[in-house]
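The block underneath contains the structure these notes are about, expressed in structure tokens.
All protein chains but one are shown at their positions in the complex.
First chain written, first letter: the chains are A and B, and each begins at residue 1.
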Amino acid sequence: MRIPAGLRRAGLPYLLLLPALALELLVHLVPMVIGIVMSFKDLTRLHIGDWGTAPWEGLGNYRVTVDFDAPVGATLLHSFLVTCAFSVLSVGLCWLLGTAAALFLQEDFRGRGLLRAVFLTPYALPVYAAVITWAFMFQRDNGLVNHVLHDQLHLTDGRPFWLLGDHSFAALLVVCVWKTWPFAFLVVMAGLQSIPKELYEAAALDGAGMLRQIRRITLPSLRPLNQVLVLVLFLWSFNEFNTPYVLFGKAAPEAADLLSIHIYQSSFVTWNFGTGSAMSVLLLLFLLVVTAGYLLATSRGRKHADD
Amino acid sequence: MRILRAATITATVTALAAVASGCGGGTSPGGGSDDAPGTLTYWASNQGPNVEADKKILGPELKKFERRTGIKVRLEVVPWPELLNRILTATTSGQGPDVLNIGNTWSASLQATGALLPWDKKNFDAIGGRGRFLAPALDATGAAGKDPAAVPLYSLAYALYYNKQMFKDAGISEPPATWDELVADGKRIAKGGKWGLGAEGGQLTNNIHQAFVLGKQHGADFFDGSGKPAFTSDGAVAAVKQYIDFMAKDKIIAPGNAEYGQNQSLRDFATGRTAMVLWQAAATTFAADGMKPDEWGVAPVPVPSGTPGTGRQTNSMLAGINIAVFKNTHNLHGAREFVKFMTSDAEQRLLNKTYGSIPPVTAAQRDPAFDRQDTRVLRDTLTRSATPLPQVAEESQFETSVGTAIKDLFADAAAGHPVTTASVTARLAKAEQQMAQ
Partner (left out) sequence: MTSATARTAGRRRSPTAPPRSFRWARRIFLTALTGFVLLPVYVMLSSSLKPLEDVSGSFHWLPGTLTIRPYLDIWHTVPLARYFGNSLIVAGSATVCSVVIAVFAAYAVSRYRFRGKRVFTVTVLSTQMFPGILFLLPLFLIYVNIGNSTGVALYGSRGGLVLTYLTFSLPFSIWMLTGYFASVPRELDEAAYVDGCGALGALLRVVVPAALPGIVAVAVYAFMTAWGEVLFASVMTNDTTRTLSVGLQGYATQNDVYWNQVMAASLVVSVPVVAGFLLLQRYLVAGLTTGAVK
């Protein structure tokens, strides 16, 4: 029996989506729902062996998390603000570096291919080794950074601490940007390929300079791509865990206290998964709101650009 | 329409979630079974120089066990960064080993999950009785008043390592026996780029170990009788302040030590930058860093006055590895046999000698290997003056909150900010409030 062509065509998108949907359900969505359910239970080490018996807490875990007068809530609020600042700066720098590098590497010159591979190196190196190397470089007494800044360039008076105290935010930012900007570079570089060369040639003939071409042709063409890229970079840096964990260990200094470390401490260190899940759900809600607002703002902007 | 669709999707996903998590998993309420008598799965911790070395060390012993009992042991050596997480997934899902090593500070928390087999009199008799084991080591196997959740396997304590040449150059003839002597010695050495004492200020567990012992010496316990945190008692504050003052007031610890977290203090000691360091078994590390055994000496950790002993004369926390059995094991008899084998006098002598630790089985301690310059001090400290860390379920939280408080105080001291009783109390109070969660 042949399936009528109309039905086949209507069913095709669903069929194409099916594997992705099935996997997402199994590995992402069902665990997320379980995680959300966990947040309503008093799931500590007493009940971790048998979740069915863990008592329902209702909103208890949430109350603890948002009680900003208590030390836990206050630390969480501070951590949230630090993470916001960190994410914005990290995404901005990664995007700038990535886009600039991709633009500069558009024109062919000798060694361009090699440079492309070199720039992807931070992305290729194992996270643990790369971040530990930076930790060595940031050491106060024996590190490269202080050696250059203090001993060779004489830019600072004493030897500053980079892994403790206020400078730790800068150290964390440098390491994360170093690790993540190649990804932005990769994505933008691939996106630049789809802009037809004729547009540039026409603009050049009209007398537009380099910067003008970038502003008028490149950036608008990349807009849909950048919309997703910036959003995803923001979400990832908000949830960034590996880098601060390897750089600072379980206890990050206050200036670089990211939310993900708190969630890790609440869940994996104390085995209190109820609280950890509650923090994650609140984080999820916040990011959903931010994403919705971001998509609305950028889509509206796009409609204007089309006019 | 859209709401209906969203509702359908949510319902489907929730149903799937319920099915997925509801069926099975977790600890069975029973006490183990003997369904699979022929095999055992054993998760060993990494005690040797690397995982491969551990396999080479344990392999022949497991073969010996198989020849004696006919039970085949599937060994997996689990590196430390993963061990606790894997125990977590094993506890949650019910899929785990039969026998495993645990850090002895984890005993009380794992006991609280109910996943470990309690060692009541019957189980202890099966391995030779409680009396074979060192009493302090037995205290580090679970909460007081309950049956131990594990059996001591390897034990260690802290000692004071000192650089003989640096002491000689400063005209000091003997290692310090009291804290005042240590500070005085440190001050004499601390000049010209050399420092008196090394500390891992960024390593939370090390901070806790030192603070706990100092606390005991000040008569404070960090937890009161009912198991509630008491970090702001006079003794606790004095203890922490004393440790921080080595850097802040006495200036015998270099400021850079505040960020040490990867055993840099051992390296400083091995290269002659610091003259003293408080550590567990560091002989192999010193050798790997190029220091010869006759260049360093070992002494018991100082006490306020007098000689090390119990109570206020404690000078070390009792470190070590315990061996535990998962309650839902399918080879209960085999697991007990295996623990009996691992805690037998012969195996205890062999394994502890190889790993550089001290046997918690008293009979096995009589061996020349435990009478060398470092192991003798460790053994004596273990038997006479070591106390286990508080056996409370929130032990890891205690380590994180108070350890971080000490790390932050070291950071203050290193940056030149004043460290006063008030500032110490404030940080410890914050740590105590975090314990409530």
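Brief remarks follow.
FYI, a contact is a pair of C-beta atoms (placed from the backbone, for glycine too) under 8 Å apart; a residue touches a chain by one contact, two chains touch by 3 or more.
The structure presented is a predicted model; accordingly, all values stated were derived computationally and were not measured.
Considering the whole complex, the residue from A:Pro71, A:Pro160, A:Gly191 or A:Pro244 that touches the absent chain is A:Gly191. Only one of B:Glu181, B:Asp289, B:Asp367 or B:Asp380 touches the absent chain when the whole complex is considered: B:Asp289. Contact with the omitted chain, checked across B:Leu40, B:Leu58, B:Val73 or B:Leu88, is made by B:Leu88. In the full complex, the hidden chain is touched by chain A at residues 9-10, 12-14, 16-17, 19-21, 23-24, 26-32, 34-35, 38, 97, 100-101, 104-105, 107-110, 113-130, 132-134, 136-137, 139, 141-144, 147, 178, 182-183, 186-187, 189-191, 193-194, 196-198, 200-201, 204-205, 209-210, 221, 224-225, 228-229, 232, 235-236, 238-239, 241-242, 260, 263-264, 267-268, 273, 276-277, 280, 283-284, 287-288, 291.
On the side of chain B, touch with the chain left out of the figure occurs at residues 2, 5-6, 9, 17, 20-21, 23-25, 46-52, 76-77, 79-82, 85-86, 88-89, 92-95, 262-264, 266-267, 270-271, 280-282, 284-285, 288-290.
Criterion: only the chains that are shown with their structure count from here on.
Those residues of chain A whose C-beta lies close enough to touch chain B in the complex are 25, 29-31, 33-34, 37, 45-46, 48-52, 64, 70-72, 75, 135, 139-141, 161, 163-165, 249-251, 253-254, 265-266, 268-272, 275. Taken in their complex, chain B has these residues touching chain A: 13-14, 16-17, 20-22, 25-27, 84-85, 88, 91-92, 94, 109, 112-115, 202-204, 254-256, 258-259, 261-262, 264, 393-394, 396-397, 400, 403-404, 407-408, 411, 414-415, 430, 433-434, 436-437.
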